[in-house]
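A single protein chain has been omitted; all remaining protein chains appear in their positions.
Let's turn to chain A:
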Amino acid sequence: MHIVDRRLNPGGKSLVNRQRFLRRARAYVQKAVRDSLKDRGIRELDKEGEISIGRDAIYEPTFHRAATGGNRERVLPGNHDYVEGDRIKRPEGGEGAGADAGQGEGNDDFQFVLSREEFLDLFLDDLELPDLAKRRLVGGEIDGIRRAGYSTAGSPSNLSVPRTMQKAMGRRMALRRPSGAELERIEDEIAAIEARDPPRPEDAGLLERLREDRAHIIRRRNLIAYIDPVDLRYRRFEAVPRPVAQAVMFCLMDVSGSMSEHMKDLAKRFFALLHLFLSRCYEHVEVVFIHHTDRAAEVDEQTFFYSTVTGGTLVSSALDKLIEVAADRYRPDNWNIYVAQASDGDNMMQDNPRVVSLMQDHILPMAQYVAYLEVGREEFPDATMMQSMTTLWQAYAPVAEAHRHFVMRKVAHRREIYPVFRELFQRRGVGERARS
């Protein structure tokens, strides 16, 4: 008898099968993942999660008999008081006394658990960050380096031997450099003739011709080098600017009395999504929370979402704060800056010009992407909100026209958050990109 300890064997034997299963059901799983957002708190977004998909996608059919119809017999245990000939009402929805209850697969959904990575992959699939690589590092910083073909000059350590030899061989063939074998053959012939004893009469002439040939070959071989400096090829590298691997995300929110809990919830969901998404694109993401009424302040997350402050509404105060913080801690040449602003759209009319100028002249030039989310009341669906133009919307509308990396959307209900988010970050076709 042997005992084998297999516990230390590499696990995950089923990983491949699992991946194949997910690939097979991908379309369904993706839909389920997006649907599951409805029931998920935004905080649990990046946890592993249980999802269920229709059985159709992954059904494995077999030939088997139908569950109903025909004449059937069955033996069951646990008779209490039946005697032969008794008649029993047929149970609803199945044949004989609960028969086959365990067999029918039923039409219920197929449930399983996705790991965190799988969940996020599917969830954020086909989204991309706009202008991820726009911001380049200026000189002095380390760039990425990548191979870029061959060059005729370079340092000896970069010499590409195969490529050089290839060139050399081509040149030798083109110039018809006599090969070593040819030289050897002639020398052999000369040796053979010289060795003849007694020499034949024609040998002298033959030898002379052969020696001449040999001299010619040697001269040609000396003239045409085996490897010539023109053959040398070096591996070429070029520096590739790498996008900064860190980003800062500014969350701006109006916390004045007009913002209801519902609106804050919407905003929070959007911010959470954006944060999740940025975390996947950048190694390091920092978040700055700025709330404002008629004054703005940088606060922590808890205060940001859960405190109410009384006061009027002055959007420019938040933008000022943003510019101040950015100048202070997040210099645009080191940081990718993302701005997400949520508001119910209220602003003092006379503040609008200043808001627009701050946005256009200061924030947009330094930011990668600015998203303005206008949250509406739940109780007023599309009709009122979507048509009426709030003060801030009016101010921002021309800005959005003029700048591609400024976007604005209206959201009134939780279920719209994700579609809007997707719309904003959807991977765009090349054509569209070129046009804009």
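Here, contacts are C-beta pairs under 8 Å (C-beta built on N, C-alpha and C of every residue); 3 or more make two chains touch, one makes a residue touch a chain; residues count from 1.
Note that contacts and distances are computed from a predicted model.
Novice: Suppose you had to identify the omitted chain by its UniProt name; would it be "Thioredoxin family protein", "Spore cortex formation protein SpoVR/YcgB (Stage V sporulation)", "Putative D,D-dipeptide transport ATP-binding protein DdpF" or "cysteine desulfurase"?
Specialist: According to UniProt, the chain not displayed is called "Spore cortex formation protein SpoVR/YcgB (Stage V sporulation)".
Novice: By the contact definition given up top, give the residues of chain A that touch the hidden chain.
Specialist: Where chain A meets the chain not shown: residues 1-7, 9, 11-14, 16-24, 50, 58-67, 69-80, 82-90, 95-103, 110-113.
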